[in-house]
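Below you'll find the structure I mean.
Omission of a single protein chain aside, the complex is shown with its protein chains in their original locations.
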């Protein structure tokens, strides 16, 4: 069964078995992106959150997220995963620098950090990415919801974000100065 | 009467009159610092907040804050204001880079941003600064309180921070990864 | 005579006299931008440098640069100065965060830092800004030259940048990971 937490529906060059072995040995590198709509001054107007159905039937929210493949650059992984989750017509504007706005560390045991991934030790480089085109969520995502920063930071939305990513969303919006008092 | 919002008790090379004139003409540059205690891994254990009495007798919390003087470097202004607010034995560890963790824009009219300074248009470069020595608040500050990040982010503390600096504190702690879900 | 170093051809709400007075009293806040052309992965393909004639007839290169007006936000100042120097059809993509890639400190006395402005103590927040439209340099700029990062980092180009901004350009390109070994 493919994992529901951080799905790799196209595991690329790797069988699930080989990937599971690597997962037990080294931290797995991910990229995550917070898709945003910005105005002409660069201010965030809306934040895009994915709605996914989990294996247990629960609905959870998520960010754009995916593994960096062997031989793939950070920028290529970011673009590939944005297209995977938002469709080919989202026209993301990748950041000029690969320095992330946050480094997210997921451990298999809950409680080490606010972040948690039962499958693996994962480290994700997190970016805020403006998108200008039409987003059509693909794969296992049911829907992409556009929320204002204030709506996205409401406690019930934060709580719906899987794996503790609510704190990550807060961190990304804080970096953009879109955190209200 | 010196202003109670962002006090310049030692206005240095400038009379209050000359400063007021400049204030009406150009944005005034400030530095602000969030003093922290860190553990051996660099994680924030405690955040230092100043407690000040305002002219109206109200108690408000504040960050280390002060103007950058004419001819003074950012680093010199940061060190001078840390010593002004925390005393000479705080032993702050100034950041290696002058790139701030946030840029705070204060406008005289409330509501433009969460931040507000009735006296002036001010722009502050904000830094998180570990201190290792003894802090003895000077000037008009009554007390320096050390809070855990979770305590510092409690809504009643955020609300007590003057001029909307609660959102600034959130932004600084988010940058440090000290924002809980 | 308008200054040739960091021109404010539209000093806005301020007479030259009032501005000169403020200049003698407080550091003056600027924004500077390195305009770039990026590919679909966000990598810098070309860097735009302005060519200006100085009062002494010398040609120097410069970045997009201008003062932040009283009452104006950082983002508004950035957009206004990009339009002032690149024309109304440059379509700059302002950054999602106002955290700069560098803080440039210019002192009237040469030698304090690599940066120097004989007129004033200035502090500039520096951004890298992708532009997608047509750039038509206005004001006193003769030309906008698009160079690859490697060309822009050639010593003779670095040396042509006025006020020591060569080191600033290096810093901005380093942040973008566009610095070759």
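Letters A, B and C mark the chains as written, and numbering starts fresh at 1 in each.
Basically, a contact is a pair of C-beta atoms (placed from the backbone, for glycine too) under 8 Å apart; a residue touches a chain by one contact, two chains touch by 3 or more.
This one's a predicted model, so the numbers in the text were calculated from it and none came from an experiment.
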Taking the full complex into account, find the residue in B:98, B:120 or B:167 that is in contact with the omitted chain.
B:98
Subunit B, residues in touch with the chain not shown (by the definition above):
36, 38, 40-44, 73, 75-76, 79, 93-99, 101, 128, 130, 175-177
Write the list of subunit C residues that the hidden chain touches.
102-103, 114, 158-159, 164, 166-167, 170-171, 174-175, 177, 179-181
Contact residues on subunit A toward the hidden chain run 13-14, 18-19, 21-22, 24-29, 67-74, 98-103, 105, 107, 112-113, 121, 123, 125
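The rule we apply is simple: only the chains that are shown with their structure count from here on.
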Over half shared numbers or under half: where do the identical copies subunit B and subunit C land at their interface, same or different?
same
Averaged over CA atoms, how far is the centre of subunit B from the centre of subunit C? Could you give it in whole Å?
28
What are the residue numbers in subunit B that touch two or more other chains?
102-103
